[in-house]
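Okay, here's the structure, questions in a sec.
A single protein chain has been removed from this complex, and every other one stays in its place.
Presenting subunit A:
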Amino acid sequence: MSDVLAVTEHRRGELRDESFEVISAGRELADDAGGDLHLAVISGDVDSYADTLNRDGVDTIHTVEYGEEFNHDVYAQAIEALFADLEPTFVLMPNSVNGLDYAPAVANSLDLPLVTDVIGFEYDGGLTATREMYGSKVETTVEVEGDQFALTTRGAEWPEAEGVGEADVSAFDFDPDEDAIRSTVTGFEEVGAGDVDISEAEFLVSIGRGIEEEDNLPLIEDLVEATGATLSSSRPIVDNGWLPKNRQVGQSGSQVTPTVYLAIGISGAVQHVAGMKGSDTIIAINNDPNAPIFDIADYGIVGDLFDVVPELIEQFE
């Protein structure tokens, strides 16, 4: 049997979307390999999580009761213990911030080849994974040597599993080495609250690296003023301190769903797209015709924003 062990994720009492995506990815791989899909749910209210995770295609859910929130030392030890018990062919983990905080340690401890941020895979006795490189400009296929494998799957690449399953729920007897738990989560902090809530805006003018320098910000502010839009940005603008954190759209910033999202000088990295792909209409201005933002845009201008934006301002003055 070539079983799959997939690890789920929760935060502050809620299962995260990644948990249901990793079920779909795990089922696909288990079908390819002809094995069962095992889920691990670690820490927190595991019994209630197991109820919700019992979706179509799940064979067994292993609950690991220990602590309330994510702790990478606990996760790593629990997964390693489950691995020893189940001997699965694959360990599947979400390529989330927390996934990346334990998956490499698990793979290293278990001496498994690790492929991260996987967007597709095939198994026919040998494993081939698909992933991107160079900021999503190329896709690659990677042949992985080994009998057992560790993979992290990119968010939103697989649909969330639905339906009601018939999984067995099994409490895993977990006895961690407490001396090896050398990190302590002391709390959470919401960041980015401020005067403006970009997630409420109907029309967002959003800027990225393409605006080049802070001195070009007034040009965009003129456009915002002329159109009555709300200003937002991709990550580098906030990293540079040109706009406050509450303006950031993306995986680590806000999720937005405006009627129109006008992306100016934004290339469309996957982390950014995760925050804005729910916009009704996406319009992109970028001088690189191959920029990934055009893949999800409804309308586009391939051109220099410093030529287009002044003309656009003129249209509304």
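Going forward, a residue touches a chain if its C-beta (ideal position, glycine included) is under 8 Å from a C-beta of that chain, and two chains touch if they have at least 3 such contacts; residues count from 1.
One rule holds for everything that comes next: contacts and distances are computed from a predicted model.
Of the candidates "DNA-binding protein", "Tetrahydromethanopterin S-methyltransferase subunit E", "Electron transfer flavoprotein beta subunit" or "Permease", the chain left out of this view carries the UniProt protein name "Electron transfer flavoprotein beta subunit". Listed residues A:G13, A:G278 or A:G303: the one in touch with the omitted chain is A:G303. One of A:G13, A:G135 or A:P218 touches the chain omitted from the figure, and that residue is A:G135. Hidden from this view is one chain, which touches subunit A at 11, 70, 72-73, 76, 95-98, 100-105, 107-109, 113-117, 128, 131-146, 182-192, 202-203, 227-229, 235-236, 238-241, 245, 248, 251-255, 258-260, 262, 280-281, 283-285, 288, 290, 294-304, 307-312, 314-316.
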